[in-house]
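Structure, as structure tokens:
Entry: chain A
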Amino acid sequence: MDITTFIIAAVIKIALVVFIMLTGVAYTTWLERKLIGRIQNRWGPTRVGPFGLLQPLADGIKFILKEDLLPDYVHKGLFILAPMLALIMSLISIAVIPFGETITIAGHTTALQISGIIQAGGGISDINIGLLIILGVTSIGVYGVALAGWSSNSKYSLLGSLRASAQMISYELALGLSLVGILLLSGSLSLREIVQTQIQGSVDHPWLGFLPHWYIFPQIIGFFIYLLAAYAETNRIPFDMPEAETELVAGYHTEYSSMKFAMFFMAEYVNMFTVACLATLLFFGGWHGPQLAFLPPLLQSLLPVGYFALKVFFFIFLYIWIRGTLPRFRYDQLMAFGWKFLLPLAIANIIVTSLIVAWRA
Partner candidate 1 sequence: MVPLSWYLILSAVLFCLGVFGFLLKRNIITIFMSIELMLNAVNLSFVAFANYWNTHLDKLPSGAQMVPLSGHVFVFFVMVVAAAEAAVGLAIIISVFRTRETLNVDRVNLLKL
Partner candidate 2 sequence: MTKNLYLWVIPLLPLVGAAINGLFGRRFKNAMVSAVALLFTAVSFGWAAWAVYSVWPGGATAHIETLPFPWITAGSFSAPFGFYLDQLSMIMVLVVTGVGFLIHIYSVGYMSHEGGYYRFFAYLNLFMFFMLTLVLANNYLLMFVGWEGVGLASYLLIGFYFLKDSAANAGKKAFIVNRIGDFAFLIGMFLLIQHFGSLNYDTVFGKIAEAHFSPEVGWGFFTITALCLMFGATGKSAQVPLYVWLPDAMEGPTPVSALIHAATMVTAGIYMIARSHAIFNLAPHALEIVAIIGCLTAIFAATMGLAQTDIKRVLAYSTVSQLGYMFLACGVAAYAAGIFHLMTHAFFKALLFLGAGSVIHAVGGEQDMRRMGGLRTKIPVTFWVVTIATIAIAGIPPFAGFFSKDQILGAVFHSPYGGPVIWAVGVITAGLTSFYMFRLWFMTFFGEYKPDADLGDAHLAPTAHAASAHGADAHGSGHDDGHGHGGVHESPWVMLAPLVILAVLSVAGGWVGIPEFIGGNNKIEHFLAPVMESPAVAGEQPAPAMKVLDPISRPEEKPTNEELLLAGTSVAAAIFGFFFAWLLYYKKPELPDRITSKIHGIYTMVLHKYYVDEGYGAIFVKPLLALSTVVFWRGVDQGVIDGLVNGAGATSKGIGNELRRMQSGNIRSYAAWVAIGGAAVLAYMIWLGVK
Partner candidate 3 sequence: MVHQVLFIVFGLICVAGAINLLLQRHPINSALSLVVVMASLALIYLLLGAEFVAAIQVIVYAGAIMVLFVFVIMLLNAGEEERTRGSRVALILGVPGVIILAATVGWLLVTGSGQLGSVTIASSDFGETHAIARLLFKDFLLPFEITSVLILIAIMGAVVLGKRES
């Protein structure tokens, strides 16, 4: 594959993925409002379009058309840079996430992954350290939040951003450690390879003879640690202290309005998607699912993407469900929970897993 086709293919893939992602984000907001409405015995949005389906579009137009306020005494450069940083970093993570095997369109075969490359021999080469890149990019994302709060020159914002960055740094540890169990089992940092081991394992030796070889089963503790840490990372309820409306107005984005606020908003939902994708890939076998041989070939090649989307949707649904049911933690409880419960548990999980791996080897 020469460099020109590579660039063309990459640009097409990026555009497609970003479009799908942003649409997905938009409709996730719709879904969230709808679902929470139902949970709270309300209707949710119904006026704009059938079932309120055009509501996200209306929201978008509103964001774009609203006046972009730039308060006095803010640190201008950083005030503008912060939301961009947040959104860019959350979108970069998508680049290494694989959605499926390959797809062949008009004689061109390409990997269903922005960073994936089809090699001359037909194999797919992935970035070896996909997982690390996601972790790294997430850790850079902290800057968006921190700088936003600091540059706003407002007490609410500063407190919110301090809370947010402290929370994100703390839970990043538990998040990272919860994944080590997976790494021990699969022996790779490449996301594609981790999925491949699960699919291959399901064929070769399924758990208990019938369960698919997904890592959720041996790593159930790791999975729950991951889930809790991920909720904290994305600042979602029950860990949404940074923006806790009742305490801090809106935390780090108190002073933001219009499109800059929208960027933070989008970044949060993209992060949710990233986390959900990661959970799917690492614990639920990624695009693995039953093969339906009776379908036409194109559909068959799209089927894994369908499974993937289904699993991701499940996690998004879980997010919303939890938001609708659980109250918010207190801040000291949150920190104590992260450092004194999740982190030791994650370490114990690593020790047990590595002992078992060593024993089996």
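Selection criteria: all candidates are chains of the complex that A comes from, given by their letters.
Operating definition for what follows: contacts are C-beta pairs under 8 Å (C-beta built on N, C-alpha and C of every residue); 3 or more make two chains touch, one makes a residue touch a chain; residues count from 1.
Values in this document were obtained by computation on a predicted structure and should not be read as measured data.
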{"item": "Single touching candidate for chain A, where 1, 2 or 3 all sit in one complex", "value": "3"}
{"item": "Parts of chain A lying in touch with candidate 3, wherever the complex brings them together", "value": "75, 78, 125, 127-129, 132-133, 135-140, 142-143, 146-147, 149-150, 158, 161-162, 165-166, 169, 172, 189"}
